[in-house]
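Below: one structure in structure tokens.
Note that one protein chain of the assembly has been removed; the remaining protein chains are unaltered in position.
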Amino acid sequence: MSVGYNAMELMVCCAARLLEDGRTAAVGTGVPCAAAMLAQRTHAPNLVILFEAGGIAPQLPTMPISVGDSRAFHRAVMATSMADIMETCQRGLIDYTFLGGAQIDAYGNLNSTQIGGEHPRPKVRLPGSGGANDLASLCWRILVVTNHDRRRFVEKVDFLTTPGYLSGPGAREAAGLPPGSGPYRVITDLAVLGYDDGTKRMRILSLHPGVTLAQVRAATGFELGVREPLTATDPPTSEELRLLREEVDPLRYVIGRH
Amino acid sequence: MSVGYNAMELMVCCAARLLEDGRTAAVGTGVPCAAAMLAQRTHAPNLVILFEAGGIAPQLPTMPISVGDSRAFHRAVMATSMADIMETCQRGLIDYTFLGGAQIDAYGNLNSTQIGGEHPRPKVRLPGSGGANDLASLCWRILVVTNHDRRRFVEKVDFLTTPGYLSGPGAREAAGLPPGSGPYRVITDLAVLGYDDGTKRMRILSLHPGVTLAQVRAATGFELGVREPLTATDPPTSEELRLLREEVDPLRYVIGRH
Amino acid sequence: MDLLSQGEGALFGDPSSNRARQFFADKPRALTDKVMTVREAVGRFVHDGDYFASGGFGCSRIATSVLHEIVRQGKQRLQFAGHTATHDFQILCAGNGLGRGATLAAVDISYVVGLEARGLSPHARRVMESGEVAFTEWSNFTLALRFKAAAMGVPFLPARSLLGTDTFRYSAARAVACPFTGERLALVPALYPDVAVLHVHEADCHGNCRILGTTVSDLDIARAAKRVVVTCERLIPNDEIRRDPSRTVVPFFCVDAVCEVPYGSYPGNMPYEYYSDEEHLRHWLAAEKDCETYRAFLEQYLYGVTDFEEYWQRCGGLSRMQELRRQELLLNRPNGETG
Partner (left out) sequence: MDLLSQGEGALFGDPSSNRARQFFADKPRALTDKVMTVREAVGRFVHDGDYFASGGFGCSRIATSVLHEIVRQGKQRLQFAGHTATHDFQILCAGNGLGRGATLAAVDISYVVGLEARGLSPHARRVMESGEVAFTEWSNFTLALRFKAAAMGVPFLPARSLLGTDTFRYSAARAVACPFTGERLALVPALYPDVAVLHVHEADCHGNCRILGTTVSDLDIARAAKRVVVTCERLIPNDEIRRDPSRTVVPFFCVDAVCEVPYGSYPGNMPYEYYSDEEHLRHWLAAEKDCETYRAFLEQYLYGVTDFEEYWQRCGGLSRMQELRRQELLLNRPNGETG
């Protein structure tokens, strides 16, 4: 990675830039939280953060360790129930959500349940959906922030925990998921990716500074298209880095993990 | 009516005596409220009162005018929502409810929607169900307190607003209403009535002092059985009257209406 | 889960959660300042033909100022959820049958025309018996569940009431057998009002609300409605909201307008603030008996005043409000506070 910033800092900046002002985001701990906090300090002062355990529009004094801990509703405008938050998503009021997983496929489907074996006898048991299936079903735009390697970017997830575009165009709607919702962006340590409107398959939007197309394809277990013209990801500005390091994550909980 | 008490005082006392200690009652304003307050002061100190607007176990300083006014949760243990109260009924936690209506039939079905005409063009429009249909569906035992005359006690209600035993044995269960729930007692200015276990039709349990069986039958628009042996209603005790007049309803809101 | 039977009542409003989502997708969500007058709020957010819902419990914690303003501005052909409606319904009915068109066109009825222990409204009866207002029957709980379904973002919820009655028959509910247990249930369709109004104790300028006492169906109505006008006894700083976020019961993103209206539930009761004005309510009820008398009454108290403050000034002003506050707080006892 270039001098001046690390991969995690770049990922947080990329994620932050995608969050429009005046919109709502259901976030988790770590990168999503840092991205939302950075967005609020740059172009999106009116971005509203929600945590699934019940915190609405908190003023975070520091990174929460859990979406359920008291930091996640520090000086919030409301501390409510998980159902109230999820129902707000279900009504259609929440624009963004950030998710992760052990595996992701070309349609943005995520696995956080098990690796290997057959259900119910996994080789490796992972936590399961948590709120991910719900947030991915009910929020308008799903963002994923993850490291980019072939173990993660797979042709077929071992278990489809959380819906992306499922089997492709029209599949979400056919399953009953709300029309107009779905995967939006994937931010990795190599690139920013989106989805082809027609095929609903993942494709590269921009390569991070110094990263080649071949490198991204080599790290991806499925065929990966490109949106032309393929651009380069803008590196973090010095102002973004300053805010991230001084105000958002001074203890380097997130940006120290790279 | 005998010297010493009026018909309303007798009705309130009869209603109060039916409420077992340690049970729950969803009550409205007026007679039900007075009956529950009297029961608490006599044999049922642990009777729990709820109002459908959200008051749980209030300590009533005076009669509420509305089940939604602030008296109905004065020094309550909880002020909650209407749905929370109704859901508590639906779960099976509420034992008694008191209802009224412009008409009642032999199966305890009630009409509080319209008199005459065909829906939707009534001759006389009445308020409608309010919470009555719900409470009669969801609480275990329905009590009705009403004046006794042929306009009210009818062969067929003009509109079945609120379920009694519907068309008879098994009908509530067949309709989907919770098994084991249903009409329990009717307290009028002439008698206390119950329901035959086999036929689910109303029958007389006791005649008020000075009232004859013929008098009750003449005031009833349907065939009315009798539980043998037919007894006489115990008149109010002096202690009941004292509590009712001095503590429960000193301003005679309820017991002044006779 | 076969459809076993269905009510023949008209379904007012659209229970589709997909179409509601399309509306909510574009609803503003930023923490902006939404403070305005009642006149402006009604002008901007209540439209002719809207489905309208009103919070509180008939004569307790109702947004009287907005109800008056709707009638005063002559809004027409509203659909209305008559959920424990008493004085609120009386006010809306003043817009029908008196030569000013028809404020009400359709009503989902749970409880209307009645005033609980206060009797029946003669004018509401005239309106409801006139044939000019369409209606469908429900119960308090099932109408509450219709709001809750919308608040949850699903097109229906199941209930165990209504079943077996004419109330079901003339509702728009449907009966099914539970696919898990076989238990027979009524399904009630979501009700997303176009606009709703609530009166609350405290709100900040963004619409974060606090309510004391019973909440009736307000929390669900606020979430179910596409547009929400809040009136509050007192505006409070956002800082005070943030000091104790557990006390907020409606979040700002549900709310479109915030109006500070002291005594805003008058002549209804406002818990911990003032009791209902039974004298004025008796006066109102008596005036309704005759249409001419009622026209004159409305001219004096509703059409002939420019705003809500002028109304309660005509009803006795501050000294009357102080008396109702003493009644609410039981400061007049033991002489009987509602005499």
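Going in written order, the chains are labelled A, B and C, and every chain counts its residues from 1.
What we mean here is this: a contact is a pair of C-beta atoms (placed from the backbone, for glycine too) under 8 Å apart; a residue touches a chain by one contact, two chains touch by 3 or more.
Keep in mind that what you see is a predicted model, and the values were worked out from it rather than measured.
Checked against the full complex, the candidates C:A53, C:L157, C:L198 or C:V250 give a single residue touching the omitted chain, namely C:L157. Listed residues B:Y5, B:F73, B:F98 or B:Y253: the one in touch with the omitted chain is B:F73. Seen across the whole complex, the unshown chain contacts subunit C at 1-3, 6, 11, 15-18, 153-160, 174, 176, 178-181, 183, 185, 187, 189-190, 211-213, 245-246.
Residues 21-24, 46, 48, 55-57, 59, 73, 75-80, 83, 87-93, 95, 138, 140, 178-180 of subunit B touch the missing chain (whole complex, contact as defined above).
Subunit A meets the missing chain through residues 29-30, 51-55, 61-62, 65-70, 72-73, 79-83, 86, 90, 109, 113, 119-134, 137-138, 159-163, 166, 171-172, 174-178, 250-251.
Please note the rule applied: only the chains that are shown with their structure count from here on.
Contact topology of the protein chains: linear, an open path with no closing contact. Centre to centre, using the average C-alpha position, subunit A and subunit B are separated by 58 Å. Subunit B and subunit C have Cα centroids separated by 28 Å. Note: centroid distance subunit A to subunit C, computed from Cα atoms, is 41 Å. Along subunit A, no residue makes contact with two or more other chains.
Counting partner chains per residue, subunit C has no residue touching two or more of them.
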